[in-house]
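What follows is chain A.
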Amino acid sequence: MVVFDKPHALIDVPMHYCPGCTHGIIHRLVAECIDELGIEGKTIGIAPVGCSVMAYNYFNCDMIEAAHGRAPAVATGVKRSDPENNIVFTYQGDGDLASIGMAETVHAAARNENITVIFINNAIYGMTGGQMAPTSLIGQVTQTSPYGRDEKLCGYPIKVCEMLSELEGPEYLERVTVNSVKNIRNAKKAIKKAFQNQIDNKGFSLVEVISSCPTNWGMTPKKALEWIDTNMIPYYPLGVYKDRSANKEAE
Partner candidate 1 sequence: MSEKVLMKGNEAIAEAAILAGCRHYFGYPITPQTEIAAYMAKKMPKIGGTFLQAESEIAAINMVYGVSSAGKRVMTSSSSPGVSLKGEGLSYLAGSDLPALIVNVQRGGPGLGGIQPSQSDYFQSTRGGGHGDYHMIVLAPSSVQEMAELTVKGFELADTYRMTSMILADGTMGQMMEPVSLDFDIKPQIEKPWATTGTKMEREHNIVNSLSLVPEELEMLNFKRYERYAEIEKNECMYEEYKCDDADIILVAFGIAARVSKNAVDAARAQGIKAGLIRPITLWPFPKAPFEKAVEHAKAFISVELSMGQMIEDVKLASSCKLPVYLCNRVGGMIPDPEMVFAKIKEIANGGAN
Partner candidate 2 sequence: MSTKQILLSGFGGQGILFAGKFLAYKGLIEDKQLSWLPSYGPEMRGGTASCSVIISDTPVGSPIVSKPDILIAMNLPSLDRYESAVVKGGIIFADSTLIERKVERDDVEVHYIPATKLASDNELGNLANMIIVGKLLSVLDDFNDESVNAALSKVISAKHADMKDVNLKALTLGAEYKED
C-alpha cells in the first residue's frame, strides 16, 4: 500500500530551494491539485523571476519562463491561444507580482482573465539575497532596509488581496498560509478551488500564500514558521477576500 508518493505533476528531481523554505510545500500542493483535477496534460505553468524561477524544472506540465513581473501578461497570451482547452497558472513571488509586475497583476485581475495565480508572499526578495519587498513589514530589516523598513522613506507594505478585492473583475481572492498542517490543508483547498474556477470558466483566481524565508529572515525554519503567526498574519489576515460566485449564490 502506498501511503506517500510524489504527485505525478511534480518531477522527481532535487529542488534548489533552501532548507526550511515553504516553496516545496506549495509546489506539492499545486501538483496534487493538478493530479486530482486530471489536468496535467493541458496545463501550462508560468514561472516568474525570483526564487521559483526554475519551477519549470519541477512541474511535469508544459512550462514557460517569463520576464520579471510579466507572468500575468504571458498567461493572458497563452490562455487566449486556446481558451477552451488549456489551463494556465502563474507562480509568482511578491517582488514579481506586487512590485515590478503590479500593472500586469491588476489588469489581468480587472479583465477577470481566466487564469490561476499562485502568489507567494514571504515579504522579501529571496533570490537576490534578501532585499526589501513591496510586502516587507514596517520595521523589517533587510539588506536594503538595514535600519528596518521606514514608512516615511518607502511607504507601507501592499496588501494585494485587499487591494484587488476592490476591483469588479476578479472571481476569487484568498489568503492562506502553510505554517501548520491545518493551514496547509486550507491552502490546498484554496489552490484547488482556484484551478476549479478556471475549469468552470469563472475567471481570475488568486491565492496568496503567506510563506517563510528562513535564510533571508535570518531564522531557523521553525522560528520562521512562528514568525508568520506573530508578525505576518496580524498585518496580512488570512481569509477569503472575494468569491463572486459564492456571493452570487448567497444573494
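Convention: a residue touches a chain if its C-beta (ideal position, glycine included) is under 8 Å from a C-beta of that chain, and two chains touch if they have at least 3 such contacts; residues count from 1.
A quick word on the picks: all candidates are chains of the complex that A comes from, given by their letters.
Keep in mind the model is a prediction, meaning the values are calculated, not measured.
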Of 1 or 2, the one touching chain A somewhere in this complex: 1
Residue numbers on chain A that touch candidate 1, as the complex places them: 40-44, 46, 53-54, 56-57, 59-67, 70, 73-82, 85-86, 103-104, 106-107
